[in-house]
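Just one protein chain is left out here, and the rest sit where they should.
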Amino acid sequence: MLKLDLDTNLVSRARAAATKISSDFDWLFDGYSSVTIERTVLRLMGIDGATEDGKPLPNLIVDQLQSAGALSKGAAIWIANAMHHESLSAQQVAEKVLHGELQLTALPMAEPQTLYDLLASLSSEMLGKIKAQKAQREDFYQKYGPRREPAIYVIVATGNIYEDLIQARAAAREGADIIAVIRSTAQSLLDYVPYGATLVGFGGTYATQENFRIMRKGLDEVSEEVGRYIGLTNYASGLCMPEIAAMGAIERLDLMLNDAMYGILFRDINPKRTLLDQYFARMINAFAGIEIQTGEDNYLTTSDAIDKAYTVTASQLLNESFAIKSGVKPQKMGLGHAYEIDPEKENSFTYELAHALLTRQLFPEAPVKYMPPTKFASGNIYKTHLMDAMFNFVGQLTGQGVQLLGMMTEAIHTPHLVDRSLAIENAQYIFRAVKDLGDNLELSPDSFINRRANSVLKEATEFLEKVAEEGMFAAMAAGAFAEIKRPENGGKGLDGVFERDPEYYNPFMDQMKKELGL
Amino acid sequence: MLKLDLDTNLVSRARAAATKISSDFDWLFDGYSSVTIERTVLRLMGIDGATEDGKPLPNLIVDQLQSAGALSKGAAIWIANAMHHESLSAQQVAEKVLHGELQLTALPMAEPQTLYDLLASLSSEMLGKIKAQKAQREDFYQKYGPRREPAIYVIVATGNIYEDLIQARAAAREGADIIAVIRSTAQSLLDYVPYGATLVGFGGTYATQENFRIMRKGLDEVSEEVGRYIGLTNYASGLCMPEIAAMGAIERLDLMLNDAMYGILFRDINPKRTLLDQYFARMINAFAGIEIQTGEDNYLTTSDAIDKAYTVTASQLLNESFAIKSGVKPQKMGLGHAYEIDPEKENSFTYELAHALLTRQLFPEAPVKYMPPTKFASGNIYKTHLMDAMFNFVGQLTGQGVQLLGMMTEAIHTPHLVDRSLAIENAQYIFRAVKDLGDNLELSPDSFINRRANSVLKEATEFLEKVAEEGMFAAMAAGAFAEIKRPENGGKGLDGVFERDPEYYNPFMDQMKKELGL
Amino acid sequence: MTQIVKPYGDTQNDGKVQLSFALPVKPDAQGKEAARMLILSMGFDEAEITCMRDLGEGFTHFIAYAATSASVDVSKIKVRVVETPVMDMEATDLYVQEHLGREITVVGACIESDAHTVGIDAIMNMKGYNHRFGLERYQCFNAVNMGAQVPSEELLAKARELNADVILVSQVVTQKNIHIQNLTRLIELAEAEGLRDKMLFICGGPRISHELAIELGYDAGFGTGTYSTDVASYIAITLSKKQAE
Partner (left out) sequence: MTQIVKPYGDTQNDGKVQLSFALPVKPDAQGKEAARMLILSMGFDEAEITCMRDLGEGFTHFIAYAATSASVDVSKIKVRVVETPVMDMEATDLYVQEHLGREITVVGACIESDAHTVGIDAIMNMKGYNHRFGLERYQCFNAVNMGAQVPSEELLAKARELNADVILVSQVVTQKNIHIQNLTRLIELAEAEGLRDKMLFICGGPRISHELAIELGYDAGFGTGTYSTDVASYIAITLSKKQAE
């Protein structure tokens, strides 16, 4: 077995720094909410649908409450009051609001306890539904057997949910364990979740609840056919992080791209908004038993994979500590890592082996999400296919949790049916060929690989300690992360963040916290 | 460093058995000659050219001497006598014979010593020329630096020497270290070497002296351009083994496919003929500093690479011991091995690593010729490209001497220009990626790889001991090798073998033996 | 019912095809445009050169994606395939016993310059291939495998000598269409010697299809992935039917 001899002192120092950083945000998590958190609450209460011009009802209501200055109490209480007053379901209330037949803030306010009771039953109902989905997933794994390691994870990204479905089903039959439906360009920046089945997207397909449903249904069928449970994933990311997490929980998605800092750094979303949203989104994921997947690969697509290897480690440790705060179990922390080393570099494989072992060993229980070469993929499909093979080799040798397969056409187009099939063939061949190779090997004393892993760890530790000292917002503003400056009050979506009223109430957060032991 | 812990007792037993087997053939090497050996002598005396219908002059003369019952004295003496009598060069004598103007056996016989002196000067002249070529090669390596390990070895096989040349030069520019001109189908079975530049061949291009010259000249030009000496190789194999070796020595080929038993097993050439011819052919190669390359890959294209792995080891040991008898230095013994494991097999890479390490470690000084997957190459070029990558990985990791690159179109056609270029790209990428990986790794105690290597060695040892006991010809007749039965007096070319007369004289063999210290 | 199909990349009928080829041009903007024009002149649209690699000696390698407007009506395509059902060894032996009532003599060889015996061995030899025994193992066959590089004349002579029912020929090397030449020569010799109609002539190899075999005057042809069972069943059933006629 290839085992690094990591400096345990560095490991504890790094974890301590990460914990300090995330603990500095309790003021935010306990004192603030955001428009998307409130929309999530509405969705969890059962409100769905959109206006004729595509504005989702949760947005409509939250916007109205916000204009009325009423949002700081949380959206739940207003809907509950209207339900009580009008004897309607939440959805009926929403529709009345839509048709201008109801003004939420104009109704007389009922006794708080009445509303709390009503909300408690609503929340138990929905959280029960989510628990049933979780149980259903666990039953499937029980019935069909556990997921392979690394799991074969492929993307579909045609832009049309029905084409995606064809491609996903074909991939599942060929051996894929997890299907990721890539999102249309820049959905991150939409402050609403589009509605219904969608047929046109750019570089991906919109994440909508209906699309989730279509895909889940199609994959459940294939799962049964092939006797293997096919996982489904999407992006709980961007300006609608918790809403998408909730939709995924309801529709039994199994994993979610869900990074604590991705939105800030790579989408210029406001830092407070992002951290706050991820806190609730992750709680939903934790509650639903959804595996989160973090986006450390993004650091390496913009910066050099060797010089900036430590940023991956630092981000993994931060993602871990934020995930713990939301109740995510280590077995559900799909921390990210990527094989983005320049193929022209001597010993690119050797370097990568050091990095991959480091990730694996720092987070032994995490189903690490290992990302393929993309930056140095070129229009030379034959070469890219080989780079993907080396990536698959390292994935199997170091026992990563999830192998996001590279496509030989990475630099050309979103994957064609054939590309994905060849990617699966590639992974299956390599995984089989080196299946137990790792059992035969050990690292030489004082090997370059061991030295390299420790030096990356050291850089990460020092970086985290610096951030812990400065404070994360200050560090971000100064460009410490990904060489990009993100000021605390800059970026998109800040106007969607608001301070909670002392009477603020979010029944779902309360109940989930209780059940998750937070 | 990956190092096997081989049972040293088995190693010595195996070598002892191989030595015993090859030593049993002194009666053959010292008491017999063959038509191709005599034609070689004529070629070394300077006789070249062919009749109008393509029969080479060396064949014409040897045939005449054989019909006249005069060949058992060796061809040299007859030509020398005619040269002396007519005051002609050897070539002029041959041409007179061709035109029916001279009957070699009809001339009065001069004093033996006169003829010996004449032959001694002829032999010194030609052997001097060969030594000059050897020195030239060594100068080139001195000037341009040594060959990389593993060397990048690619084949050209268009059937047309001028197309071959284009493809060879392109490959050399892209990084090939050695060019092999593959021979037209079944040239092995021709009991003459075709003459002149050739434009049509099937699955390869005829080995002719002119073709050698054209290719050597073209590659010398590129060598200078790229500052890297480009090796050239062909086949000293089949019914004209020593003749081709001589042609190669004269034209400065750098390596030669030259297996002690290939002709017997895979071309049904008579066993005596083959062993005898290889003895002289290898002596020429040894003298010319030509690296021989043996054909163990052939065992695995017909039999299973795991079940019959031991046949490769056994054949390597036999090839080694026959090579020693002919004066070949360990540094010039390119023993063969091949990556022919079924890619569907679990741990195919792990098995192969054991086999490749075994070869490398048994013959630490040999520039092992490592052959790519061919049998399981299919029309799926993408998959074959990956198999070739795994092969390249093992080649670099275990430090083989020569890497015969696999082509992604292996199962389809002889390589196109593009196929070869992609094969070189494949090797260069992988070699660079895992350059020093081996320095980082050790085998775990009691690893499968170590156990596997020792068990193959054990099977090989037991096999060789059995053959040593039975005698090699008996074992061959019984089908012990490659599951094919080859009786001592069966197969092609037996009528070309003859017992030497006490007055038999071969000036080249004598002088080379002396210089090689045999 | 017509069923018109086009290549599929990621959208129905998008016609997407990947191409790769070398051109004797320089690796520059003009060379790249030449490659693109060539693809367009083959009738493709949206030709995109995704990679251009210098091959030296004046050649450049291009990798491209393009969309073809060509399509094919699958319903119009009739291929001749071996239509006899496939039985396992026991069933074939039984079938022959019941329907033919005698042993079948089969003579096989790689003819002319071809020495690739692995394929025909897979069909004929005792141990067979991929868990199917070869014809030698069948009770109903007397199988004689002559091996590599057998001149056509010798194969026919042996078949005549043994009064064979079936001739099996393997051809693996196809460069410059040498397999077509060799297979044609064998059939012509057989006709000249009056043997053609006395036995089944079956050929095989990775580039052989039943279609091609029939064109060349053979009774049947078998390609990549053939098993002994396919051939054995075909022989058993075809000979039994002939005898019944």
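Per-chain residue numbering starts at 1, and chain names A, B and C are given in the order in which the chains are listed.
We adopt the following convention: a contact is a pair of C-beta atoms (placed from the backbone, for glycine too) under 8 Å apart; a residue touches a chain by one contact, two chains touch by 3 or more.
This structure is a prediction, so every number in the text was calculated from the model and none was measured.
**Q** According to the contact rule at the top, which chains on display are touched by the left-out chain?
**A** When the full complex is considered, the omitted chain touches A, B, C.
**Q** Could you tell which one of A:Ala68, A:Ala186 or A:Leu518 touches the chain left off the display?
**A** A:Ala186
**Q** Based on the whole complex, identify which of A:Ala70, A:Leu88, A:Ala110 or A:Ala170 touches the chain you can't see.
**A** A:Ala170
**Q** One chain isn't shown here. Among B:Asn160, B:Gln428 or B:Ser444, which residue touches it?
**A** B:Asn160
**Q** From the list A:Pro56, A:Gly74 or A:Gly159, which touches the chain that is not on show?
**A** Considering the complete complex, A:Gly159 is the one touching the chain left out.
**Q** Residue-wise, where is chain A in contact with the chain that is not depicted?
**A** Looking at chain A, the ones touching the missing chain are residues 159, 166, 169-170, 173-174, 185-186, 189, 200, 202-203, 266-268, 301-302, 375, 379, 411, 413-414, 416-418, 421-422, 425.
**Q** Since one chain has been left out of the picture, which residues of chain C touch it in the full complex?
**A** 5-9, 16-25, 29-34, 37-38, 41-44, 48, 59, 68, 70-72, 74, 77, 79, 81, 207, 209-211
**Q** List the residues of chain B that touch the chain left out of this view.
**A** 158, 160, 163, 167, 378-382, 409, 411-418
Definition applied: only the chains that are shown with their structure count from here on.
**Q** So, what's the distance in Å between the C-alpha centres of chain C and chain A?
**A** Between these chains, centre-to-centre, one finds 51 Å.
**Q** For chain A and chain B, let me know how many angstrom lie between their CA-based centres, rounded off.
**A** Between these chains, centre-to-centre, one finds 60 Å.
**Q** For chain B and chain C, let me know how many angstrom lie between their CA-based centres, rounded off.
**A** Centres of chain B and chain C (C-alpha means) sit 33 Å apart.
**Q** So which bits of chain A are touching at least two other chains?
**A** 380, 382, in rising order.
**Q** Give me the residue numbers in chain C that touch at least two other chains, ranges are fine.
**A** Residue numbers touching two or more other chains: 53.
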